[in-house]
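Apart from one protein chain that is not included, each protein chain of the complex appears where it belongs.
So, subunit A:
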Amino acid sequence: MREIEQKRITVFVTVGTTLFDALVKAVDTEQVKHELLRRGYTHLLIQIGRGSYSYSYIPHKCEGEGGSLVVDYFTFSSSIAEHLRSASLVISHAGSGSIFETLRLGKPLIVVVNEDLMDNHQSELAEELAERKHLYCASPQLLHETITDMNLESLLPYPAGDAKPVITLINRFLGFPDD
């Protein structure tokens, strides 16, 4: 008998190379998982980060019995591109690499800023992009509220960056002929 493929609508959570237990904990709450399920997501995959110390928080895996959200996690991968590609929603720490990799793939994105970081310049970028409606920005405490209220259709696609203007200026300054 052929297995019917379960439709996977995945939420991918990533903390990059940082330690960001607050995000993992916030995502792994019944509230958030319930809200994601209500919105039609079937799978939750969390990249929890790696370190030489033991984690203070490990999420609960779940096989999805009784129609609940399938939850899985892993520590680290050299490239999360594939996970981003197969996700329908991405929840990420505020690193610029993660943010732009996700926006370039055109995926809906919620950026969660780590308030425990000493020098939190990362929030500037997340807030600016949120103001320009390219993503949603939240603290771990407000994640549930953000997911409940979000309207992903209202997000605007992020226009691709262009390095040519700065290169043109550099070339001209050095006296290279214009192309």
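Everything that follows uses one rule, which is that a residue touches a chain if its C-beta (ideal position, glycine included) is under 8 Å from a C-beta of that chain, and two chains touch if they have at least 3 such contacts; residues count from 1.
Keep this in mind: contacts and distances are computed from a predicted model.
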Exercise. The chain that is not shown, which UniProt protein name from "3'-5' exoribonuclease csl4-related", "UDP-N-acetylglucosamine transferase subunit ALG14", "Adrenodoxin" or "peptide chain release factor N(5)-glutamine methyltransferase" does it carry?
Worked result: "UDP-N-acetylglucosamine transferase subunit ALG14"
Problem set entry | Candidates A:82, A:128 or A:145 - the one touching the absent chain | A:128
Seminar exercise, completed: Among the options A:40, A:67 or A:165, the absent chain makes contact with A:165
Seminar exercise, completed: Hidden partner sits against subunit A at residues 95-97, 100, 121-122, 124-125, 127-128, 161-167, 169-177, 179
